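With one protein chain removed, the remaining protein chains of the complex are shown where they sit.
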Amino acid sequence: MIKPLSAVICIAIAGAALQATAETKSSVTIASPWEVASYDPAIAGFAIQKLQIMENLVDADVNGALRPGLATAWTASKDGLSWQFTLRSGVKFHDGSDFTAEAAVTALTRAWKQPGVLKKAPIIGISASGETVVITLEKPFTALPAFLAHATTIIPAPAAFDADGNPAQMIGTGPFSVSNFTPPQSISLVRNDAYWGEKAKLDSATYLAAGRAETRALLAESGDADVVFTLDAAGYSHLQHVDTIETSAVPIPRVVALKVNAGHPFFSDAKARQALSLAIPRDGIARAITRFPEAAADQLFPPALNTWHSADLEPLQTDIEVAKSLLSELGWVAGPDGILTRDGERFSITLRTFPDRPELPLIATALQDQWREIGIELEVSVANYSEIPAGHQDGSLHVALYARNYGLTPDPIGSVLQDFGTGGGDWGAMGWHNQKVVEALDIIASTVDPDQRQASIATVAKELHQELPVIPIVWYQHTVSIDKNLKGVIIDPLQRSYGLSDMYWAN
Amino acid sequence: MTDQSNMMALPHLQHKPSKLRLARVLGFALLLWLAIVAVGGPDLIGQDPAKQSLLSTLERPSLAHPLGTDHLGRDMVARLLSGAQLSLSLAFLSVITAGLPGTIIGITAAWFGGWIDRILGAFADAVLALPGLLLVLMLAAMSPGSWWALYAGISLTLWVEYFRYTRQRARIVLAEPSVEASRLLGLGPWLLVRRHLIPEIGPGLLTIAAFGAATAVTSVAALGFVSVGIRPPTAEWGVMMTELLPYWREAPFLILQPVGCLVITVLALHLSVGGMRRP
Amino acid sequence: MIYSIEVKDLSVFAGSTHLMGPVSFKVKPGGTLVIMGETGAGKSLIAQAILGTLPGVLRAEGEITVNGRRVDQLYQIDRAALWGREIATLPQEPWRALDPLMRSFKQVKEAHRYVADRQAIEADLATTEAFEALGLSGAEQRLPGALSGGMAQRVAFAAATAANAPILLADEPTKGLDSARHAKVVGLLAQVPQAGGTLLAITHEASVARHLGGTLIVMRDGTLVEQGATDAVLKTPSDPFTRDLLNADPQNWPKTQSHTTAETVLTVRDLAVERGKKCLFEGFNLDVHAGEKIALTGPSGIGKTTLLDAIAGLLKPASGTVTRGQSLPRHGVQKLYQDPPAAFPSRVPLVHTLRDVARRHKTDWSRVMQFLEQLGIHPSLLERLPDEVSGGELQRISIARALTVGPKVLLADEPTSRLDPITQRETLLMLDRIAEDEKIAIILVTHDQSIAQKWADREISLV
Partner (left out) sequence: MSPPLKSMLGVLAARGLQAVIVALIVGIVSFAMMYALPGDAAYRIAAGRYGYDMMDAAAAEVVRLELGLDDPWLIQLWSWIGQLMQFDLGNSLVYGSPVVDEIATQLGFSLLLAGGAVAASLLIALPVGIVSGLNPGGLFDRTSMGLSVFLRAIPAFALGIVLVLVFAVQLKLFPVAGFRGFDNLVLPSFTLGIGLAAVSNRVVRDAVVDAMNADWRLFSRTKGLSSRLTLIRHVLRNAALPVVTYVGVQLAYLIEGVVIVETVFAWPGIGHALVHAIFGRDIAMVQGTALTLGLLYVALNLIIDLACRLIDPRGSVA
């Protein structure tokens, strides 16, 4: 048995050597949980954009402020029904072909037809005229540029599509081009030396999708991955004590929220929803599960959304007694087993959530235990997340726990509009209608006057805070571990970019 | 290497029963203990396995919590106990649901031989060729959150091993002169099975069963790993393994506990069936 | 002078229990030593002690010298070095002593190659010669499974003697061979001393001992009862046991009475049986009468067993009929097997097996006990497992089992070929008594001519 064993060891040593050579300080390996199995911007856009393979007409900085991307400037007509995007000239795709208005229009039209943000905008036409792209709307919509910064509106080269118009390659204009793609696990990148902007400092980079948080933590610790995104709470607290790496956590506009079916007799009264909210152990959850005590969500919009987060809202409290009294006001009385009943009906409900974000089932379990205190029997069903929109559509949903990202577009109005506009939304209000909010949202979407806009935003925030069609639980932190010698790492709270092009190795 | 001869039969020297018997006694004692634990469940210590305290999570063993607390501050002893209830009963169940059909079909195939044998064999091969995981996941998905579906799926993949073993051994046994003699003496099928097949095949089957029980629980763990079968706040050893995995670094003693329980179970089974003579 | 084998006060112990010995003997080169005795008398222990293959639990005491070299003190390794080079061993039941997966030629060749340390080519030649010399030509590429008992014995002989070791140990070399092959093997052994080698043979057949000559040792439950020149001992045995042993030789049996009656229990008309597609024999006719003792002889492989199966209705004859007399009950034909342990469920105490049969046939248990008593089986034996009682006892228990059914015909397939002469005689005499008392017809398959002549009313030999 000596022979095979030694063989293995040889492989091992060879491997170690190979590893060593692979670690020349001109490339990085980044690991993140998200697998990439498609070339389609509508499906894989989030990764393609983060890896700076393709770019949008409009770009955004870390504060969400819009800045020129492939478009140098944009203006709306007086009536706000037509937008002009002037394109950057001299930009070439990775395959050497020129970036033209036609290319942009084809890409955007496709994005518009596909499920994605553009579908949500009141667009009626996308056309090219010379060096500009013209988008016409049926009603004014100020957030359009922000929408064009979204991952599903990145611009692939015409050559990226096959004969039938299906995406078959990843060819963009970004500072990195794809050298190798092994779906769903990994993408290898090389610097695009023909990039129009400031060139990347690294020669190459590798993206590795590692689904398990444990694996990512170990990748970071062993140094196999130089930058690791989205660490789980346990892994994060461990890595803080590993001295070869730095860890950092950035608050992001993603919030764990509880969607309540206000159409359901149990929850039709705001008091019931407040009672639920009062019985949520936000601090406990933030301490024990997500482990960022300061991130207990005392209102829906996190501080990361500076325009929407408002300091003068009275923070949501946790108070079992008040919750109980509220429920008894609504005519609920505790049964023999401690579960509330009202005219023969047990207060027994089902919460839908999904395992893709490991913390969600845990939070659900915490709610289950806590709500038993106030006499609510909670069945937790951990399943595919499509059960939530499905339940919203057929009205079978009671409550749902999920993580909502209000930073999909630099301007959250898009998401808010979907979630709380007329009829609510799959990931927002259900069976809940509030005229004030609807009107305010219209203004926000269409007005150009900042003060008026801010006022309406305040109204919306206030109404949501009192009515609680969606109950916030905790805000998210974007957790990252970085090799100590890797410099220039910028963490984008909007998660639009991994900032590869700015990274460089200290020597 | 020692030269052990068996040129002449020395029955009284062939095996040393005393040691074996001791092992068996130990095995049965363990099984009995497990049974008590499973029947008693968390009531034995009067702790609620679902009661959390988010402010005292991942605690080391203490007087209040002899085995510490899990990631939601629940008492580990209570969870392991209620886990024992589910895991053991369902492991037992899956072994039965896999073992009985497997054995019976196996004996049938060997008994009749010919085309019946061939058909059953082909069928078993086809089933083996189906990715077992496919069946399990499907069944799990068909009735979400149902443990029984989970274990039914698992047994669906496990029965074939019993079948193969029984069929192969039964073929040999049934060909022995002793069976011919019994037939000639007019003994009926039941006596043939009882006197010839069961004593010959039984031990091997029990060993497979012991392995099967472990497989069942670890499969549940595996499914939990692809986040199937999680159903808060139920405690099940396999699922606990997956739940506690993220904390393997901070509190390794936690994930080791359900594993330890499973080890004890498997060990008990093996000892009680008398060593693991593997077919 | 230097003796090939010199044994002084050899005894074998299992822990503290004394199994065998003390024995002492000397064999000079070209000499022959024959060891006789019942099965379980410890004959094999002597061979194993000399060879150094005693089971780990056994311990040998005394001096053993091989070719002037004291071996009992040596390490296992050094003793193993003698094997095949100094001492060759002919195994019991050779078909089980050959590797089932290796072709016979190769198994002999490897001995020439690695034991006699010959070059591959030489080894090939030597092996081919050996095969010719032993009349094995044509069997080179056969697997042990496809060899007859005699062939297997000769292949084993060729392999064992490849390095032509001066000493040959043969442990019951004729076990289970029919008379023809029996003679061949004995002849083979007889050549060894003529070629200047030393032969140590273990047997329970006086005929074999007589043929081999040399000196003789007679053993009985582990103790040496008689020792001397083979001819002398065989002519004028001094010890009563030796006398029994010799009388037990079928040649010296008295002829048994016939108890045949007029009643025909079974008629066989121009029966033909096949094995595989090969027709074994055809046009076989037989009338079996109650109480009749029929001996069925013939070389092995001729299909004696197959014939019995056909008569028992266990296999369908290719043609012809087996008609049962009207007095013959459904399970009226029973069978005794050559290898008693194989005929009982191995993991069930004997009492269960017997009770099952008694219950099935509504036979009163006291009657079963009666049979057992007649057959000299103590009831306490029934509590044991089949492999915990001796072959003789088990064969008698299987007779009792058969009687429990109340059969009219008893088919006995070499029921005593694995028993030592004394037990053999006892068993066959019992069968004789049963034929008389129960008026049962017995068809006995045997390869021993003298048994057929002395025991049976009539002999049918298949040729």
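Read from first to last, the chains carry the letters A, B and C; within each, the first residue is number 1.
Simple rule for what comes next: contacts are C-beta pairs under 8 Å (C-beta built on N, C-alpha and C of every residue); 3 or more make two chains touch, one makes a residue touch a chain.
Keep in mind that what you see is a predicted model, and the values were worked out from it rather than measured.
A.B. asks: Thinking of the complex as a whole, which visible chains are touched by the chain that is not shown?
C.D. replies: Within the full complex, the chain not displayed touches A, B, C.
A.B. asks: Which one touches the absent chain: A:49, A:106 or A:152?
C.D. replies: Reading the full complex, the residue touching the unseen chain is A:152.
A.B. asks: Touch as defined at the start, partner being the missing chain; which of C:9, C:78, C:99 or C:437 qualifies?
C.D. replies: C:99
A.B. asks: Would you indicate which residue among B:55, B:100, B:116 or B:141 is in contact with the undisplayed chain?
C.D. replies: B:141
A.B. asks: Determine which one of A:91, A:121, A:189 or A:210 touches the chain that has been left out.
C.D. replies: Once the missing chain is taken into account, the touching residue is A:210.
A.B. asks: So that we can see where the missing chain sits, which residues of chain C does it touch?
C.D. replies: 51, 53, 80, 83-85, 88-89, 91, 93, 96-103, 110-111, 114-115, 143-145, 156, 159-160, 162-163, 165
A.B. asks: Taking the full complex into account, what residues of chain B touch the chain not shown?
C.D. replies: Contacting residues on chain B, toward the hidden partner: 1-7, 122, 125-126, 128-135, 137-138, 141-142, 144, 157, 160-161, 164, 168, 171-172, 211, 214-215, 217-219, 221-222, 225-226, 238, 241-242, 245, 248, 255, 259, 262-263, 265-267, 270, 275-278.
A.B. asks: List every residue of chain A that touches the chain not included in the displayed model.
C.D. replies: 1, 4-5, 8, 11-12, 14-16, 18-19, 22, 29, 31, 37-40, 42-43, 46, 114-116, 119, 152, 166, 182-186, 208-212, 214-215, 218-219, 221-222, 224-225, 354, 356, 384-387, 389-390, 392-393, 402-403, 405, 408, 418, 425-427
In the analysis below, only the chains that are shown with their structure count from here on.
A.B. asks: For which chain is the distance between its Cα centroid and the global protein Cα centroid smallest?
C.D. replies: B
A.B. asks: Please state which pair of chains has more C-beta contact pairs than any other pair.
C.D. replies: If you count contacting C-beta pairs, the leading pair is B-C.
A.B. asks: Taking each chain's centre as the mean position of its Cα atoms, how many Å separate chain B from chain C?
C.D. replies: Computed value for the inter-centroid distance: 46 Å.
A.B. asks: What are the residue numbers in chain B that touch two or more other chains?
C.D. replies: Counting only residues that touch two or more other chains, chain B contributes none.
A.B. asks: If you look at chain C, which of its residues touch at least two other chains?
C.D. replies: Where chain C is concerned, no single residue meets two or more other chains.
A.B. asks: Could you pull out which chain B residues touch chain C in their complex?
C.D. replies: 2-11, 13, 176-178, 180-182, 184-188, 191, 195-196, 199-200
A.B. asks: Under the touch definition given earlier, write down the residues of chain C that touch chain B in their complex.
C.D. replies: Listed in rising order, the residues of chain C that touch chain B are 14, 44-45, 48, 52-58, 76, 80, 91-92, 171, 312, 314, 330-331, 333-335, 337, 339, 342-348, 352-353, 356-357, 360-361, 387-388, 398, 401-402, 405.
A.B. asks: Which bits of chain B are touching chain A when the two form their complex?
C.D. replies: 50-52, 54-55, 57, 71-73, 144-145, 227, 230-233, 245-250
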